[in-house]
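Missing here: one protein chain of the complex. Every other protein chain is in place.
Every chain is named by a letter (A, B and C) in the order it is written, and numbering of its residues begins at 1.
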């Protein structure tokens, strides 16, 4: 059985485990004030070409989302999210549990547009309605799509014009930035958004997200807020060590690149054999549309997520590759596809 | 420099890391539904001699505390805690952030007594006051003391009589249960409390607490609540693997025993050379009272936490041992103490 | 200037004020435990033909909504509301501020349907999503429409089948029950829903909503929850006296009937002179579609709310009548309409 179920099935990239083992008996300060976390911050700042950002390591993505959003909103304020956004559909109301409404806004291939943001702003006027304050986007999105520099700049501009905070969920930012069609650098992202995070969990770490706060006025007392939400780990160095390994010499990008390359091969095979996609693939998540009989054959040897039934005969499935996806798994999949070409 | 600062300075006990490395490339189900987590649950149930408990693995202690308390209270209900309780003083209002008051109740050496609980119950009457519903205690406590079986039974009884939920914070339950003066078994604990957790972070794991729900009526929908608080880890197997290693063959207890033995040697030396204690030591946390000049000498070679000034000349410090404390560190400390005997 | 802006422009129906004046110097118990509140409860129970309901008087509608919903949900549960529901759009995130998501569900003329409820239930499965537990509806709705007995029964049935709580916002229940096309009695409502309230503010009282809890298992500790939300008034008798006056001899229904009759006359004139409606009118809220030039003429002599632009030339406005609307105001409006017939 080969798993294309998700990008968090295996442990960690070996070099990360090696650094954990190597530094295992060092005595570290608690709560993220250790030398590994400090070094990881330096490496990330170097990658961002920004000395002035605050960086905190948080165990997981949902926790980072709820932490950031509740930290930066007053009680009557809310967050605008794509209707497909993770905070809107797959976090069990984590944001609302901190007191804030998520305004689900129509999206195009998982992405917010200036038009949809503006419509939400225009609709929410006056004290009988919540006040939009944060724009939440993901890159790559829940559908594996990415924001171009022009698109992100347009959203940045609308945020500036309306005194909004732009928050980017980067649980899969590695894959986004290594996409062939991507024209954004990590530095660009840090310049265009106000807060974002760099996902470790889905890119080779055991766990961990690096939260980057780019705007000075948003930094204050963040460690209090991390602690309050239960996200300040006693052994914070466990997160620090992993990001140290990921950012010392570009491992983070290499792992994402590997995942993308594996996905590209799978996507290429799917196209070659006649299959179409729910959205055009570019990162490590693929959403091919398969006839149900093909899907059934696939499920004999491969794990994947069944996304959505398109009609009586066809289904969208999700195939995800990762740093751990092997050429062998991809070859097996490709072979199965070659035997099951679509008539067309 | 030898650190007696806390029990979370080092990584993990080597056998835990080895199991992480060994199982690194297995493909696991996400969110704690993997085989390692399942196996760890079996091992823990075996140690508890209870098949009917629900077990969830949570990244950290504060998160477990806020999760459990907010899961089990209605909005107008509150939790009674020792005034020294971790939730009352050292979690940045994490419980209140979920909407509930913590009633800080006088404690004796970090422990709640039936009398103090009854007084709190008697005081909170009628709809203009919060309604007590959970009793929160720690074992071992913030002062390193432990509950005897008789003491825990008395609190259990008062909870049954008043329809209260008894929740035990076991961040350091390993050290408590391995204390020489302890007469509680893990099985006893599970029989006397309604919910508790078994702390991994402070007993040899990289991170993780095993939450045990003993009462059927408290189990419902807990995975929803874990997810909502951001505590359902994508790579839940990282926690599962660690508890698998800890509970397969009693490693958990061996590590706690080591910590206690190291503490006992330190305590013995302190007593031998004339020092007294803020509370009589029995677990891995020691609170000796030192003349300030001795404390200063100690701080040249050892890291520790300065707890509280007793008077102009004396200070209570906290020395903590762990699974990772070496005989060498203890010997160095003992030697320094032998040179600095108290005149008496 | 005649106001058709809303049904809360004037003070109270004179008989209510008279009873307030008459009982002004009586010494009452505080917090709603007075004889007036008790008597009002008896009168309402009589009107409901139900002895077993709990009744609490709450100052306002938003407060009642947030109180009820937060009282009855566990943290991971949510409320299903019509997309047009007051809690979804016009309460500044009051429900979310108590920690719960509002699932906005497609509605037909302001009403939920079993189909839309079922679709929401089908979509929300598993612990990564919120768990629906309360169905929130209004009668009359935000669009002035009403539920038939068959419609309410169908929603009741789906709630029973899925262990859901049915909560009816009755801020305008008086007008709903007195509608010509209505086939529901107050008794029917109490039998079909689990919790609802009888709106005083919009039907002749200075302020106040009578919350009725029909299901035994939902009653517990409600006064604690009322107090906690700041809704337990020291002078609770001020609310009690008003509902005493409203329900002693049917005044509540007479006032609603008057409002409806005034609305009916206005609706009749609008139809007679060629105007159509956004939804067919039946209660005290009318939503005619007016050419913009007619709307402008109307605004010279009348206050009303501009609901929504339909196209370049036409706008939906809202006209609301109340217990205080005079025949004279209606006649003036009718006359203006007769001069401005639509060509057709």
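As a convention for this text, a contact is a pair of C-beta atoms (placed from the backbone, for glycine too) under 8 Å apart; a residue touches a chain by one contact, two chains touch by 3 or more.
What you are looking at is a predicted structure, and each value in this text was computed from that prediction instead of being measured.
Out of C:37, C:107, C:131 or C:201, which residue would touch the omitted chain in the full complex?
If we include the chain that is not displayed, C:201 is the one touching it.
Consider the whole complex, including the chain that is not shown, and state which of B:21, B:129 or B:332 touches that chain.
Per the contact definition at the top, the residue touching the missing chain is B:129.
Can you say which of C:235, C:272 or C:341 touches the chain missing from this structure?
With C:235, C:272 or C:341 as choices, the missing chain is touched by C:235.
Could you please point out the subunit B residues that touch the chain left off the display?
75-76, 78, 89-93, 96-102, 127-130
Going by the touch rule given at the top, which residues of subunit A touch the chain that is not shown?
70-71, 74-76, 98-99, 127-128, 131, 221, 223-228, 232
To test your reading of the contact rule: which positions on subunit C touch the chain that is missing from view?
Within subunit C, the residues that touch the unshown chain are 1, 3, 5-6, 8-12, 14, 17, 20-21, 23-30, 59-67, 91-94, 97, 201-202, 206-207, 224-225, 227-235, 237-238, 303, 324.
In the analysis below, only the chains that are shown with their structure count from here on.
Using mean CA coordinates as chain centres, what's the gap between subunit A and subunit C in Å?
Roughly 43 Å separates the two chain centres.
I'd like to verify one number: the distance from the centre of subunit A to the centre of subunit B, where each centre is the average of its C-alpha atoms, in whole angstrom.
Chain centres of subunit A and subunit B, defined by C-alpha means, are spaced 34 Å apart.
Touching two or more other chains, which residues of subunit B qualify?
Where subunit B meets two or more other chains at a single residue, that happens at 224-225, 227-228, 232.
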